[in-house]
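Written out below as structure tokens is the structure these notes cover.
Selected chains only, in their assembly positions.
Labels run A, B, C and D following the written order; every chain starts at residue 1.
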């Protein structure tokens, strides 16, 4: 499977590339010897795309996001974000990152947690207030400003962490299984909201998930990965329209894409974990 | 309605029966001539105890059972003690048997009170104070009974009542000692030791080379018998409180250093990565993430140090002082056979130490309210 | 690997060298005034270099120089018969024995208290404040009286000293073990409940194993406290052997060098004991399947 | 053999040579006694030890013994090996103190733990307050050594003729550099090392006999020590005393305090000490029956 190399590299697309990785690899040195977490990843993501990453546990999805975010250093190949190195991009606060766990600071109220990046980036008080109000409203948490994280349910915490990542309006959003801990209904709801946000703001989104329907529902492109070593085995372009009501998920077109993702996944899967 | 007899009540009944074969409970002091008084007392003691046992067995309300038991057990104890009002070892075995019965009922009372779950905040606070108070009171009661009942020589171990009397009548001396030892030596040493330990920890954190050099040494030194340096500090810093403060500084510095450094390391990778994604600088990360997260560790050190500081200052006073101070008083009054004064000072030290600790714990609760250990039931 | 070790040792070495340098400087400044007094009385005048050397070689310096302490320590450890009254090894051995006895009693006592607290609410609520209060009593100030009182009930020798160690060491163990025995999460306790396990089974199969890391962490603190107790127990109690009595004997005659050597010996014993607990803890936890870090 | 436990007031040193010599030379064995000698320490109160039953007989100074008697521990003197006091106060001559009149406003080192009474008696006599200030003296609780003098933390310090004085000499002070106030010479002395037992035990004839034999053998030890100071010092060092030279010197000085080495208590000295104790309000009422000559008399038969 060498399809990814052939993809958006023949760039007739007008949108500029936000992320472009070439021959990217990352090997962790551990006590039991090296672990190859990413191997020969070639991928270009253009402005305004919504790209999902799916693959079995340990295939390197998180690692790839972390490389983009300059939280890990690749050992092979190159990667650039908006034409800069990941480090420069990070220092220019080019992206917002939503971790798998909410990672809210327990000593701060919800509003203070959302304010955290704003404080660090030196926003004015008035602007802080305005942004906090706006993003909390966006994730439906108005009224919970003064609560502490542990006073909220897991789903609400996750939404607060999304609000935090949105608050400073980076053009690139990196989201690592943000809805993993939520039940199906809440998840559907947040999926819808995320799609709306994306449509409205023209952000570029990299989204890691374990759920096939979620990946298909949200993405313009789905990257299927497989472990040992972590590599990209399939890149599926979605043929769905940008406007997606929830019940699009029962259409044959949707199911066909889902089936293709499932096949791609199963191919790279081993049952032992 | 009768429920099963609690085992404490059961044993208490048996003890009361056994004591009947051991009458009288105490020898009558020569000065006292009316055995009728002793009989009345005995009847009162038995009456209260039996009433307590009855309440435990037949009363329905937990709260009232606890209250009645509390009153009965302790009133009985008070009357029991009138039998040995003299300090010359008048008690006979029966006295202790009855005292054991009183104690069992007090225990039962504590057990009942422990099971209460008051709704109101005030109720919970009162209960949290009264239960340990009963326990502490019984340590003193047994101490009193043993020293007085057996006629233990005063200069070996005075009864708590004598200590209390001494304490009340020596308040001015004790106040001067507290001022010298606590307000000068302990406070100064504690503040300087904790502050410098904290600053050193931040330096060690900022400069990894220092951390790697200082931490193994700090870990080692905090395990050392730092008390051993007390005579040396007196030699260096003179007789007054400065040398005691120096001992306190050294004793408190390392626990603070080690704990703070450990606390600065507790943040999870994810929490730190979050800061990285914001391209936050060292100091931003320190103040917004790592110091708040280290809070519980810093408070742990503050609590440990609050007891260490007191002990350090008092012991350092053994090695030379002006003629005032708690350690001075303790060591001098032993030599003068004023053992009641010694215990009065110790009691004051323990009370102040507990208040100190409790104060730090309250501040901790207010500052690190978010930590899971304080969170129960707040959600 | 060896590079990593070097990375760990070099900073420590640099720090140690810095400490020794500061120590030497301190030696000069602490000892110079008395040296000048001496010289004035003796009518001697010295060059500053001479004065420096003189401050490093006083027989009873205010602050002994590192090499003086090192020499004294070396002589009294390696050049004396172990049974000799002057051997630091002998004294360390005496202190060690009461430290260990006190530590063992303290640890057992601490565990018992913790077990009681965890299993009986009435103990939990009545005892805990007093355990904390107990540590605010300056037991060390009481040590001489305690030893006398214990002698009155015919307890003499090793045990009274060890009991002071016990008093200091039971506290960290009790507190740590209460935490440890309560560390199993509710879900683990519920699991036991679904098996209808008895309290004893829950204790042996769940609470106790779960508390092992806490136990060793608090034993490390406890053994250090125990050593302090043993040394201070020896200080004022007419003990004729032990690090504490060595410190005291030194202080009767202002033999600061002896005192520092004794302190060094005490420090080494402390390091040894703490390391030993650490190693045993690591072995036990490895046996219990702890993840190697 | 009859067992006797002796509690010393201080650590093993030539101050107690007589007892160690009697033990080593077999004088106790001759009297059919099996004596255990317990060294003391800075915070060991012999009065507590004997009250707790940890000793049969103790070495103590008279003032604290009378204080304990006042507190209900009925100690009674049965012999008085030290007939003179060895307590002194020394000041460097280049310091501010030249005479007693200069004490005002100065800092003086004093031993506490029952050893402070002679000092307070003296200050009382001089009419000096001990609360500090320009018209009184500032008192320091002195440690076991002469460091306060070396470090100039005190203007004068307490020493014993037989012990700390020589440490000052060792530390580089010359005898002519030091101004000495000797309590005996100033008439402020109180009785020092004597032998005390619990009064109630004396009602037992066997105990009385045992103590008589103990005093007899002990004084024999003291006489021997006086005559053979170097050997006595060596015996002390073998028993755990520090620094042989120092112990020899100490033995020499101690010998000067023993008087006729009979162990006889001078009733006049007792009365003087008792009066001082009352004057200083150390005791609540005038001591009665603080000594007995019975044992000494039996021992000298």
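As a working rule, contacts are C-beta pairs under 8 Å (C-beta built on N, C-alpha and C of every residue); 3 or more make two chains touch, one makes a residue touch a chain.
Small disclaimer: the values here were computed from a predicted structure and weren't measured.
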Protein chain stoichiometry for the whole structure, using the labels that appear: A x2, B x1, C x1, D x1
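Here is the rule we use: only the chains that are shown with their structure count from here on.
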Most widely separated chain from chain B, with each centre as the mean of CA atoms: A
Distance between chain centroids, defined by C-alpha means - chain B, chain D (Å): 39
Approximate Å spacing (C-alpha centroids) for the pair chain A, chain B: 55
Residues of chain B touching at least two other chains: 156, 231, 235, 318-319, 331, 334, 339
Which chain pairs touch, all of them: A-B, B-C, B-D, C-D
Interface residues, chain C side, partner chain B - complex: 7-8, 11-16, 19, 30, 62-63, 121-122, 124-130, 132-133, 135-142, 144-145, 148-149, 152, 220, 224, 227-228, 231-232, 236, 243-244, 247, 251, 256, 259, 262-263, 266-267, 270-271, 274
Residues of chain B that touch chain D when the two form their complex: 153-156, 231, 234-235, 238-239, 317-323, 328, 331-332, 334-339
Of chain B, residues touching chain C in the complex: 107, 110-111, 113-115, 127-128, 131-132, 134-136, 139, 156-157, 209-214, 216-217, 220, 222-229, 231-232, 235-236, 307, 310-311, 314-315, 318-319, 326-327, 330-331, 334, 339, 342, 346, 349-350, 352-354, 356-357
